[in-house]
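Got a structure for you, written out below as structure tokens; questions coming shortly.
Omission of a single protein chain aside, the complex is shown with its protein chains in their original locations.
Labels for the chains are A, B and C, by order of writing; each one numbers its residues from 1.
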């Protein structure tokens, strides 16, 4: 039963309904060494829930952006639960991602599930084709159910991995990668841990997938399975974020972005049962690398979301410069152009990948892998440079401003109003709020999503370089060069 | 009569026919202070003609790449003479450009005309709409004629400009921008000079266009007109390129790329007559900036051609490393990945611009301006970095190798074969040929097109920054930031 | 009376004595809206005091590094209180700064005072020379007193500035720059505020200086004066830092660097009296720019301290990679080389500036201004890139690890020990501690000093570009070019 207090059969339409649907699930979530009574009401967790809620509200406000006709049922469904029927569908995902980045200034956590469905759709099709398995039909039934209720589905891929130089079965401890410990006629039991899963606690269901290429000896690790977030046997340990406790201080300034944040937590699986109906791979180890490559292909261009966040950062930097009265200086304008050039480069390379999609055998479209890697590789660098420029335009106060409590203090508040004045027509509090937003995005809570996650999510920089290296067609290009240089290979062979 | 020796009514299909069509035009072309008797036969000019010829031969070999159904006649025409009817048409231009860059390793000179037609198509439509002028119909008739014969049409935009801080009419010398000196019932007379026009001598027709925003006092400079390359009154002065005279030394090694090169020449117009049928703007100064902006919008994403040239350079660098026996070293592979990442970034940003095209009132599609500028701005830097890496992989010999005459010398040739050996199974001449190709692309003749033209063609770096700055929607983005930061603007107003 | 509980006449030798000397001063310091009873005992403030204490302890442990023979008295004094008698003295400051950065991993706050003495030494000499004033002798007497007691002297330069487009006297509020409100035979009274002063609360004395070039109408702003930190009329408002409250959570892991941090606070001066003996400029507005330029010349190469901090970050990144078992991978090694190349570039440009020092009229040596600006300009970028690489090597856990309380929890602690294991021989807690240190330096408390302060301290990036622009000797260089190009200027003039 994935739902908490809400009516189990109801469809979730609004952000508010979504938030209600999360209540009363009795999840085993630990934070600061204690069990969290109700995550929905925890001030440090709630902003991450609000960010997911915006994926529902956007669908209500702008249905053309965030909903689409289901290829399974013909009904209008949330775009995050749609399997791409065309290149245009993939581009539309990118457009929605940028918009949500603009609206929340953070990670809205629903892309992993979307990209999991897209990649599993073709991979289950191809496993079935080879092994005559029933995975594809199961997946479609599961997806239809998710569409029906409009659930949030998290993807859980990154294992904790232990010694990075060893395969899963070679580790001292067999649990360092999620694996099947038991099977019977009803289903399978899972054990292991997934590290820092984005938005897992805010999801209704989780799909666990292998994190890397597997060999025959890793057969029990070749498992793809879906289970409700409140399934028995799961423990969540909430990850700390920079400046996370500011959300618990009670104010709205020092947090920078009071409404929205991201979320990562460890997911510990202790003999979690999954019925066969929700198993989409079990033992077909040779398809693990195909799944990982297709998932990362989709997911690396999904980082277009960061350009929406980048729009917020550009706006904040421009606002800070204006508040300081320096927005007309040529070097300030040039730095905003530079931020924009970086931001639009990530956007262009991402959507180019989507535009250049090709159909797979299953019918689902797969975006261009080279360009997806080109995009994500820029995402591992450019937000950092944009963050640096934003701090440049903000001025040093971005990291040293007094606390909200001083601003609210009767005597000190007046002194700060006087002394931290920028342009005469801008209230000091407005100026400080913008600086706190920049702090939030470059050092604080949202820097986790905007910087560190940009670096490591969907594969660290070297993973993209490896993938680019695989596809760079050197033999073809060497042939071009030899022909123009007049090199006759018949000499050489 | 635009054609030389050829049958004036014949259609040009092959590269050979094209080359023949250029003969006997008695152009007034100067090179090294002397009139060139027949450019087609001049060893320093011929490689640039070969590059254009490849645009014909590709259309024969791969019609789906380089031909398209004319929107005017329904007949199959060369893609360079087609006005874009869809985003996909614009993407197809990019694909063709990359292919031709791969095949020639240089500038094939036919894009300016293509982008001139694309931009004039909508601008003439909008001028007519406002002024009830007949330009759009004239342009369509002219384009149909060009398609019929499959002519090469050059675009002439860059004026010599004189003092850059003054408008055309403010210059001491009125001729520093091309302008109308006389009009009568038959047509107009033009005077002035266009600087370093790409492929002008290899064209059949030239379309002259204004180079910048114009005001009312510049009315006579607001002229768009087409004329044959051999029209009376034109003098061409051939531009020198780095290492240009190596083409006249007789060998095939030291030139690096023996078959192909680019071309720039100054075009001096001394009272050149143009009948009204070939005038597409005359005095509507307020449309000059629209024309320049639309032309550069198309043309800046046309620099995707350089990624085809880049493919050759990547191939040459990989081949050089292989010839030296160091291709397995991790830092070598990483540098090839880096070159690829740069090259595909230019490609992705360019095609993203084409994919995101929108129709204009006239029906022709216009690609995304922000992304076109993002693309071109990368093109002003990345080929230089790729060139540096290619020289790194090549080794110092790329700039210091002995001449072809030493390699052919009986005694020295044997010594060089012995001493300049890399991997034992690679003939020394093959190794040297690849190094000479890299020299050609990074310092020699093709560096003009691959580096300098990438920097300045379709606008120098600052032109793109200005255009990005105009479109960066700071007010929208500041609004995003204020909303997330909790800034209430009602305080401020 | 600058000292608190300690014996007013005692010399401070050790870090412990220094800490004691700060007690009982009854400073008016606000933090989170409340008066801080005793800063020395405040868990969020104490680490910043520890960092200053290390400047004393280093002098005891390594006297050759951190002490020097006073040019005033011939006695051995702390190097931070010494006026440079040679280029070697300036280099020795840099060596000490790097060492302290290595030992503390943060800002040790004592450089501003050092560079204030260095610059005031020559400026007071030159004011006296012109105006026959007594400033230089006063400064020497004051410095001798500081050396005698081994006090910490803070420099207060950055005014809050208000509308950046207006001079001090043009502001609506005259207090937006510190200025003299009254003078009598005893001394002067000061009013205004200095923004985010490094280590001000941890100092014994503060020297206030103008922050920019001043004109005749700004005469009352042309004031240089020293006063004790506990002088009547001063209010300090403590600046928030990213993750600052982790210091108050009680553990030693999540803080990243439990012992050391930096400090910035606003200094509000409300009619603070300074006797003439401690006034070193009063009204000589034409020397304000000389003072600012000399101070920033010294202080910009003082940012060599960040290379010591960078050494810690390189070490942490290398340790994290080792803990993950990936330290042998070629791309990991290459990234450590890259970090080192960046770090040593800052170091080399900084010490080159010191080595190239020249004596001023007063005898004190002034380092090379061009190279100081070259150094600082790199410092505004390179630590950000090093931070990005460190996060790359650390892995995503750097921003998402569970809290210390989970590690200490009986059940969860065991689970985390199991699941967050990297290499089998490294305790999980050790691994997490290193990741927390990297978080501290790239997003947390020390990122304020390592990143934001590197960007804005001693002048923001544009300030260095302006200064480099002033000194780039274009006329000389244009002459070199013309001579080699064979341009005869007699033609032109």
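The definition used in the following text is that a residue touches a chain if its C-beta (ideal position, glycine included) is under 8 Å from a C-beta of that chain, and two chains touch if they have at least 3 such contacts.
Quick caveat, the model's predicted, so the values are computed rather than measured.
Among B:17, B:86, B:252 or B:399, the one in contact with the hidden chain is B:399. Interface note: of C:258, C:297, C:366 or C:415, the residue touching the hidden chain in the full complex is C:258. Remark: the omitted chain is touched by one listed residue; of C:85, C:181 or C:340 this is C:340. With the whole complex as reference, residues 91, 102-105, 252-253, 256-260, 311-316, 318-319, 322, 333-334, 336-337, 340-341, 344-345, 347-349, 351-353, 355-356, 370-371, 374-375, 377-378, 425-427, 430, 433-434, 436-437, 465, 468-469, 472, 474, 476-482, 484-488, 491-492 of chain C touch the missing chain.
Listed here are the chain B residues that touch the chain not shown: 30-34, 158, 160, 162-165, 172-173, 175-176, 193, 195-196, 235, 237-243, 245-246, 254, 264, 266, 268, 324-326, 329, 331, 380-381, 384-385, 387-388, 391-392, 395-403, 405-406, 408-409, 412, 415-416, 418-424, 439, 443-444, 447-448, 451-453, 455-457, 460-462, 465. Interface residues of chain A with the unshown chain, by the touch rule above, are 330-331, 334.
As a convention for this text, only the chains that are shown with their structure count from here on.
Interface of chain A with chain B: the two copies contact each other largely through the same residue positions, with over half of all numbers used appearing on both sides. Central chain by Cα centroid: A, whose mean Cα position is closest to the mean of all protein Cα atoms. Centres computed as Cα averages put chain A at a distance of 41 Å from chain B.
In chain C, the residues touching two or more other chains are 331.
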